[in-house]
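All protein chains but one are shown in place.
Coming up: chain A.
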Amino acid sequence: MSASAVHSLWTTAAPIQKIDAPTIEYAQLLPTLIVIGAAVVGIVVEAFVGRKVRYYAQMFVTVVALVAAFAAVIGLAAGGHASTEAQIAAMGAIAVDGPALFLQGTILLTGLVAVFTFAERRLDPEAHGNRVDSFTAQAGSVPGSDGEKAAVKAGFTTTEVFPLALFAIGGMLVFPAANDLLTLFIALEVFSLPLYLLCALARRKRLMSQEAAVKYFLLGAFSSAFLLFGIALLYGYAGTVSYAGIADVVDGTVQSIDPALADTMGNDALLLVGGAMILMGLLFKVGAVPFHMWTPDVYQGAPTPVTGFMAAATKVAAFGALLRLLYVVLPGLRWDWRPVMWGVAIVTMLIGAIVAITQTDIKRLLAYSSIAHSGFILAGVIAATPDGISSVLFYLGAYSFVTIGAFSVVTLVRDAGGEATHLSKWAGLGRRSPLVAAVFAVFLLAFAGIPLTSGFSGKFAVFKAAAEGGAGALVVIGVISSAIAAFFYIRVIVLMFFSEPKPEGPTVAVPSPLTTTAIGVGVAVTLVLGVAPQYFLDLAGQAGVFVR
């Protein structure tokens, strides 16, 4: 094809128009703007503030930003944006509605708690007179090299984790609110890239940490490619990337066909293949079978505070995006995606629960448990009713605090090699440190869904929604896999309380108020949502309507 032909193609397909400046509703985007802005400030701090005070400056910026963003979310919700005033902002790119605000609030709170665990500096013994956190002294140095030793001796710390966490949180805030496919993809990358980096930054067991990061990055990039390909196919199908626009085409309410896409528009093959690829990308992020392979390795290798953050916040964001995609874009395709999601939910619940039984490392065990929980949440997603949405929102809120709390406890149990994550080392923990073991037992019971914990309320809400949505068989499989899962949670409790402590067993570090806060918040949320969940169920119920 000659150059002029190409040129004529451009000019005929897209006649030059006057470009209007976009209108941006800054007030409604405030939470995201604050977090991303603070992340940029964090980078500046990294560059210009002295090494000694950098940690405190970063802590300050991060905590203030997260609290301010949370206040902004509350303000928006109080202003009615969660219900009556729900609207689409930023030229159709971002939805400001109940689910978005609820999930943003959850992400900000879990992010805040997770940042506390990032900042913990009392668990590792002091190195050369400097207090150290869970992150490597210098990420660029080769593990075990002289350069690393020098960096440790000089007291370097990787305070970049704070702006990285902020960027990740910023992306996560956009992810469930994204109202077109491109925004969805950009948000995905914005929160994934910092997470890949954070995974590689462990102070101890650095090779494992870097391996985890590489695996996460490669598989994540792979899934992103699927997502992007799916977006392209859906664009071919609908001629637009906006959620509402695609939904209109799916429903058949749009008859005008873009002449440039005359061959593909309305072609159901593109819709089905594209929709499936986007689902794959999102199911990868939530860790659903068969896209779960990365979860155990990454959870195990990443620094434990990062694991907790990732397990909680990523799941919240990704399920938010999944809900919006299925409920806003593809409701017309319900009869196609529901059977597929049924299958995914069933294998996710069963494989997560069954494989977890054979695990011997506490972090891998929690990873498989998180897979099983993804399956439970998917049961609520499948309900395809307003109750389904609010039950998923509630479950996500309940689950994320339990997860961060549980991983925070994991950071406390240490031996000479850092965290003692092998299960055999947890034997008799309940006799040596009854309080820590009791707290961990509370988290495990919540994971197992024992009544009077948040895990039970969440599970009940999700299963109830699924049963009402006509997925009774899913509920039965759900309770069966809960029973299987209960076995390995209980195994850990047996190990902690009924086994004799080993003589060379690990010690339990006394944390600073930071980690104590994270664990305390986890326990409090677990018990409050277990005994008196009504207020939060109301909140989730009011937030359960998507804007379109």
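The rule is short, and it goes like this: a contact is a pair of C-beta atoms (placed from the backbone, for glycine too) under 8 Å apart; a residue touches a chain by one contact, two chains touch by 3 or more; residues count from 1.
The rule is simple: contacts and distances are computed from a predicted model.
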Subject >> Among "Xylose ABC transporter ATP-binding protein", "2-oxoisovalerate dehydrogenase subunit alpha", "NADH-quinone oxidoreductase subunit M" or "Cell elongation-specific peptidoglycan biosynthesis regulator RodA", UniProt-listed name of the chain not shown >> reply: "NADH-quinone oxidoreductase subunit M"
Original post:
Among A:Tyr26, A:Tyr56 or A:Phe487, which residue is in contact with the omitted chain in the full complex?
Top reply: A:Phe487
Original post:
Which listed residue (A:Leu445, A:Val523 or A:Val547) would be found touching the missing chain in the intact complex?
Top reply: A:Leu445
Original post:
In terms of residues, what is the contact footprint of the unshown chain on chain A?
Top reply: 430-431, 434, 445, 448, 450-452, 456-457, 460-461, 463-464, 467-468, 472, 475-476, 478-480, 482-483, 486-487, 490-491, 494, 497-500, 532-534, 537-538, 541
